[in-house]
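Omission of a single protein chain aside, the complex is shown with its protein chains in their original locations.
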């Protein structure tokens, strides 16, 4: 078995983004997606703090202290970039103007429910950021995550056990073992498996029934 | 009896506007108010179509076709002017950020109710524009109008007979015969009368009880 | 390469269907997408609901569209103008519906549609005939009415400059209803006077990010044209 690396997961997601989409990338692994979009393909990266048209990270020493993304990392702008304030940025997100959001997750349920902000309702200082707004507002939501937790528990589940971020919002999942679509009324449909992974092995590592593509 | 002219009514209102207020002037007579603010006193004139900081009308031949006010007349800008779109302009109006709005009226009631948009509920093609937003949103609303209709009926009334623009919103009225405050719980209080007008004469031309200043 | 610039008004309006709700920007003649309105007259779609501030002047533009019997309903704040003859006639004869909306409520209902807000409360129109039939509610001792989002199938707007991403700038008081309408329709078409290279528009001067715009058409003469 040769699981996908994080870079490979990011590359697969990037490959699936068509030209012209406006995309919001969550902090963490999803940020890697931007690095793998083919240079000739124009994709517009939006950041919750009001940047539309983010470019690659600046070279060291060339950071502009007035330019950061939602993860508070320094960024650059591409030609065609523009700025808005938070009210307008989230009006854009919540009004359905973001073609795709890519987030990490603790759990994804077979009906598309997402849990990615708190591991228990008694969390010390729970933090949600813009995740719930993106889950409710983006036209599509893809998740990039490991297939199981560090101690081997499945993260694809029948029903989320952690507090929800949003209902029936995830449309695709990229894990280190597979790429799966979340199909309404059906559930997880396997689109691709990592080298050496077979369906039964994947099913064994998943907490919900998987389906072969029809 | 020497009634106030329209220019005198406008001058009186202008005189009562303190420096620094942000003021919206309705179309018609209220527009005259801008001409009478003392030049050393800075007042910011806002227009519903997103202009903050209107100046005097342009000289003939020097109109900028991209610069108009809510009455669709050409305008100029003063130093410090800015622009917003309609959503932000009315957020400013409805959010209580306009210190004063000056409007014309068909009727003003002693509780401050305003009727200024339709003379009957069966009007052909009723038109309201931004009047209801200004009535509900401006911090103060002053009315400039003739004291009676052309056929002598009072326009200061106990209760408006025409469809309302807003509830309990008018705080002062400038007519050709007098200046009156609308005092909550009391009603019309006479502040000033035109030369040769006395209280009884004014009362006879009014449809609601007038009060002398205490 | 993203390129939202189309070569003709006809191309810009391709696919506008009968029965569409059409948001039309502009306030007075400023920022009014005259060429697109003329194009819509040519294009032929009928049974339209037009959402705009006024109801047309004289016998051109939206007034002409109405006179041709192509407009079922007007949603506006001020169906009067220096010459409102077409609308007034149709209205008196019962041949056109009017939904009269306070100007600020009109702008906010469109913003709500663009921002994913199905309904909100406002004090505007409370106690007036325009609040009749609307849900009322008290918050902190003041009365409000509930207003719902107003969305278009199509928005026709005018900008000053555009680039191939559809980023738009506005000039003078030319923004008015244009930026908010750009957020609230399935198909957003902008006419502009100038096309600029990508990167030429200052990021802070862009009044409508291209994300909101589907098609841009350059016209030699807008109104007013400078």
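We call the chains A, B and C, going by the order they appear; numbering starts again at 1 in every chain.
In this section, a contact is a pair of C-beta atoms (placed from the backbone, for glycine too) under 8 Å apart; a residue touches a chain by one contact, two chains touch by 3 or more.
Not measured: the values here are computed from a predicted model.
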Omitted chain's touching partners, listed by label: A, B, C
Listed residues A:130, A:187 or A:207, member touching the removed chain: A:130
Contact partner of the left-out chain, one of A:33, A:93, A:108 or A:156: A:93
Touching residues on subunit A - with respect to the absent chain: 47-51, 64-69, 72, 83-87, 89-91, 93-94, 113, 118, 121, 124-133, 135-137, 163-167
Sites on subunit B contacted by the missing partner chain, in the whole complex: 19-20, 22, 42, 44, 46, 52-53, 77, 79-84, 90-92, 94-97, 136-137
Interface residues of subunit C (partner: the chain not displayed): 108, 112, 115-123, 139-140, 142, 144, 148, 169-170, 204-205, 207
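Going forward, only the chains that are shown with their structure count from here on.
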From subunit A, the most remote chain by mean C-alpha position: B
Between subunit C and subunit A, distance of the C-alpha-averaged centres to the nearest whole Å: 35
Junction residues of subunit A - those touching two or more other chains: none
Sequence positions of subunit C contacting 2 or more other chains: 111
